[in-house]
Every structure is written in structure tokens, then in C-alpha cells.
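With one protein chain removed, the remaining protein chains of the complex are shown where they sit.
Chain lettering (A and B) follows the sequence in which the chains are written, and residue indices restart at 1 in each chain.
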Amino acid sequence: MATATAVPRRRNPVMLIRSPLVARALFPVVVVGVWTLIFYGLESQIFPSPARVLDFMWNEVRLETLARSNVYQTFLLSLIRLFTGFAIAVVVGTVIGLAMGLSKSVDAFFHDWVMATLAMPALVWALFAGLVFGFGSLGPILVTAVTGIPYVIVNVREGVRNTPRELFDMATSFGVPRNRMTRHLLLPSLLPFFFAAVRYGFSIGWKGLVLAEVFASDRGAGWMIKYWYDAHRAYAVIGYAFFFVVFALFLEKFVFDRIYARAFRWRPQAGTVEVVEEAAEPSVQQPTIP
Amino acid sequence: MATTLEEQHLRAPSAEEQRLRAQQRRETQRRWFWRIAGYVTVLGVWELVSGWVLAESLLPGPTRIVRTFPEIVNSGRFFLSFGATLTRIGIGFGLAFIGGAVVGMLAQSRWFSNFFRDAVTIGLTSPGLIWALMGLVIWGFKPQGWIFAIFLATFAIVTVNVAEGIRALPKDLLDMAKAFGTPTLRRQREIVIPHLAPYLFTALRFGFSNGWKITVLTEVFSSNKGIGFEMRVSSQLFQLDVFFTWVLSFFVFALILEKLILQKAERRFFRWREDVSVA
Partner (left out) sequence: MAKIAVRDLRKEFGVGDERVVALENVNLHVEGHVFVSVVGPSGCGKSTLLNILSGIETPSSGTVEITQDEEDAHPGYVFQSSRLLPWRTVMDNLLFVQRNPSSKEARERCQRYLDMVHLGDKGDKYPGELSGGMQQRVGIARAFCIEPDVLFMDEPFSHLDAITARSLRRQLHEMWVETKKTVLFVTHDVGEAVELSNRIMVFAQGGRLIDDITVDLPFPRDPSQDEVAVAKAHVLRKFEELDLVAT
């Protein structure tokens, strides 16, 4: 790095467009542009203009809605259901996952069924819950739990299996007592896997919940978007879809990223463990998110 | 970690070897015992719950489903429905695969990777339901509706995998090839494509597993054929035995395709990748 002559930072437009932030900001602009073009090209009765959708969203935000509950009530109710259902998933999933990771017999007992539940579409649980529990909160909560459980199981199990052998050997050869090993070695080494489990289990649970709200509830975010669909209000369906996107991004950025940064101070760079999507082969090395 | 040694040929198995063998055998037996116990327990509980805890009309047991299966096959709609659903998956996911792969390739450039970043995040985190309803409310029964939904629900999975594959391109091998003056085309064929193939395969597998679910979902909302349609009709008519049989037969079919055929094929093609087999 010898000759770094100070290049004058000129704000020339070509340079500006190449900056990563602009690239990112350009995406929504392009989407809205294409959308507008389609709107004028299509001349359809149903297909709404961006302005129409924005107007709907703005009304919702200002509590002016035609539906029977406003957007805040709707998402708050869904959030409570999500947390309740997912809390159940974490408890049940952690217990079974730990047991499977520690004992080969328990693993053999549950393995195939965990795989099957993992692959089962949430739609099936949602339809079934609607028929069994009717409309209410119980169905959506249970569906959230059932879709989240296998994810938690699989990742916790993987964490137990991937505990750093050489650190355990080290601790054994130094004669470190068992309870200290559990506290300082086993639990911290499980934490990243646990977090991965919670993070992706949560997003899966959310997908399950909204389906359950469509078929087994008469409130909540999932029900609401279906309500607008049944009312053939395309602008409202699209508007609500944007609320969904905002909600998911909010959870990611403000809830999980924060917790994550706190729990893993010891990691210089926030390298995550890979999420496990399948119980059988932990080897899938691509971090593929559901 | 034990040091690997040159193999030594010894006449008779030693006492230690026999002990290890016996231990391995015991372990296999125990695993199978518990596996079968798992099947017996789950199927048993299911069978018992049906009829005792929940009415059989609400939760048909496994035996009931086995009996309903031939009825559905003989109804004549079985292959029609499977065919309809599979066609949709093929078209919708086929387009998403191409689109996702193109975006993943473009993500090589920092600019495009930033441009598409939010699209990928949204694609991964949003429930398929919103795409299904959006597509259907705009286009109704027209193919654009379900194509839109399947595309948006699955393209991001493909993108992420392809981008990951490109990120992990073996730069050292490419440099080596360049140093030897290997022509570009041969470099692509001998290095880039073999390297990317497993990533594409994984994208295919995961994408399919999401794709069939979203396809069925769109069929539940608006269609007059396909597995999702059959599910909706049977649940509306409260024929849960029929409902479960439809679901489970397609579920088993998808599982076989995904786990047995695609996964086996993946392992066969990519045997050279040691890290795949290391558990």
C-alpha cells in the first residue's frame, strides 16, 4: 500500500449508482416502476395501482379500516399466538432434541417420525385444527407448536452431536468436574445451535400460524388477509402482504439480531452455525433457509 | 483423534477385534429395536386416539386410511389429480429454478447482490400464503396466479444456494487451470460446472420440497383439480378419511421422490465430495 493518492471523492452520478446502498434502495423503486407499467398495460378492474395500495395501507395505519379489527390488534394477536405456540415448541423440541442427541436408542425411536413431521405441510395441520378445534386461538397455537417442534428438535440434536469433542477430551484429561463441564462447555457449545433452531423454527412457526389463522380462526393476520381475498379487494390483499413483510423484517432485525449480538460477544465475526433442515444428513453444507 | 495407520494383515481376528465386532452388532440390533418400537408406538397411539379420544370421523386411524387408499385409486381421479399437481409444480418451480439461478449467478456482482438482497430475504421469510392469495386475487383461475405464487415462494431458495455455490468457487483450482493455460470453455466444463452441480442439486431438492406445498395451497384456494382441490372438497364434506388419504398419499410420494430418489442420486453423483458422507 505505497501510493494511495487521495482520490477526490467526487459525487459523480455513475459512481453513486454503483454504491451498494443505492443498489439496495433501487430495488423497491424498480418494483414499483414495473408494477405501474403493468397497471397501465393490463387495464384490469382488479389489479390495483401502487397508489391505491399505499392509500389502503395508510388508512390501516391510521386506524381507518373497513374490517372489524385494525392492523395493530390483528398483528398483536398473531404475535401473542406465535410466542405462545413457539414457547411450547422450544420446550418440547429441546427436551426431545437433547434426548435424541444423547441417546442412540431415543434417536432411533423418534428419527423417522421427526422427519415426517418436518416434511408435513403446515396446511394439513391447519385444515385439521380447524375441523377439530373450531375457530379460536387453540388451533393456531397448536399448529405453530407442531410446525416449530421438529425444527427445534433437529437443530438441538445436531448441536448435541457436534459438541466439540476435543474440548471435552481436554476437560476430561484435566479432570474437570462434570457440572462445571456442563456449564462452561456443553451449554455454551449448544447455544449457537439453539439459536439457529429458535430463529428458523420461529419463521417456520409463523408460516404455520398464518395458515392456521385462515382455516382455524376468525381473527389474526392470516385470517385478515383471507378476509380481503374473499372480499375480492386486491389492493387490500397486497397491502396486507406488505404488512406481513414488514412484520417479518421487524422480527428479524429488531428481535433476533439484537439477541444474537448479545449472546455471541465472544465471536469476532458473527459466523452462524448452519441450519439443519434434515435430520438424517447433517452434512448439507449450504446454509439453506426454508 | 486416532492416528491412521497402514493396514496390517493379521491371520486371526484378535480378542479386541472380536469384542468390537460384538459391540457393533449389539448396537445395530438395539437401534433397530427402538426404531420398530417407535413405529409401533406412533401408529398404535394414532389408531387408539382415533375412535377413543377423537371420533373416527374426525381422525381416521391408519388402518382406515389403508382401506380408503384403493377407493381413491379406483375413483379415477387419482392419476388425474397427481398429474395436475405435478404439472403445476413442474411449470411453476421450473420457472422459479431458472429465475432463482439467474439471480444467484448475478449475485456474483456486488451491485446485483445488494439489489436483490431484500428480495431474497422477503422470499425466504414470507409465508407462502400471501403469495398465493395475491396471485389468485389478481389472476383468479388463470395460470399466472399459481405461477406467480410458486415462483415467489421458491425462487429465493434457489438463489441462496446458487449464490453460495458461486461464493465457494474453488479459486485456487481456477488459478491453477489458468496457470496451465486451460481454455475458458474447458475450465467451465471441468471446474465450474462440477463445482456448482451439487449446489444446484440441493437447490432442486429444497425448492421442490417447498414447491409442492405452495402448489397444493394454491389449489386449495382456487382450482378445480389437483391434490389441494381434493383436500378442500373432502374437508368441506367432512370426509376426513378421504382427506387424510389424499394428503398422505401425496406426502409419501413427495417424500419418496425427495429423500429416496433425489437424495440417493445426489450422493451417487457427488461421491467425490468427501464432506458429504462425513456425519
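Everything that follows uses one rule, which is that a contact is a pair of C-beta atoms (placed from the backbone, for glycine too) under 8 Å apart; a residue touches a chain by one contact, two chains touch by 3 or more.
All values reported here derive from a predicted model rather than from experimental measurement.
> Looking at the whole complex, which of A:P20, A:G33, A:G134 or A:P188 touches the chain that is not displayed?
The one listed residue touching the chain not shown is A:P188.
> Considering the complete complex, identify which of A:E64, A:D169, A:D230 or A:D257 is in touch with the unshown chain.
Checking each option in A:E64, A:D169, A:D230 or A:D257, the one touching the absent chain turns out to be A:D169.
> What residues on chain A make contact with the chain left out of this view?
166-167, 169-176, 180, 184-185, 188-189, 191, 265-268
> Please identify, in ascending order, the residues of chain B that touch the omitted chain?
1-8, 10, 13-14, 16-17, 20-21, 24
As a convention for this text, only the chains that are shown with their structure count from here on.
> Please output the residues of chain B touching chain A within their complex, sorted ascending.
For chain B paired with chain A, touching residues are 1, 27, 30-35, 37-39, 41-42, 54, 58-59, 110-112, 114-119, 121-122, 124-131, 133-134, 136-138, 157, 160-161, 164-165, 199, 202-203, 206, 209-210, 212-213, 216-217, 220-221, 228, 231, 235, 238, 240, 243, 247, 251, 254-255, 258-259, 263, 275-279.
> Which chain A residues qualify as touching chain B in the complex?
The touching residues are 18, 20-21, 23-24, 26-28, 44, 46-47, 104-113, 115-116, 119-124, 127, 131-132, 166, 203, 206-207, 210-211, 214, 222, 225-226, 228-229, 232-234, 237-238, 240-241, 244-245, 248-249, 252, 277, 280-290.
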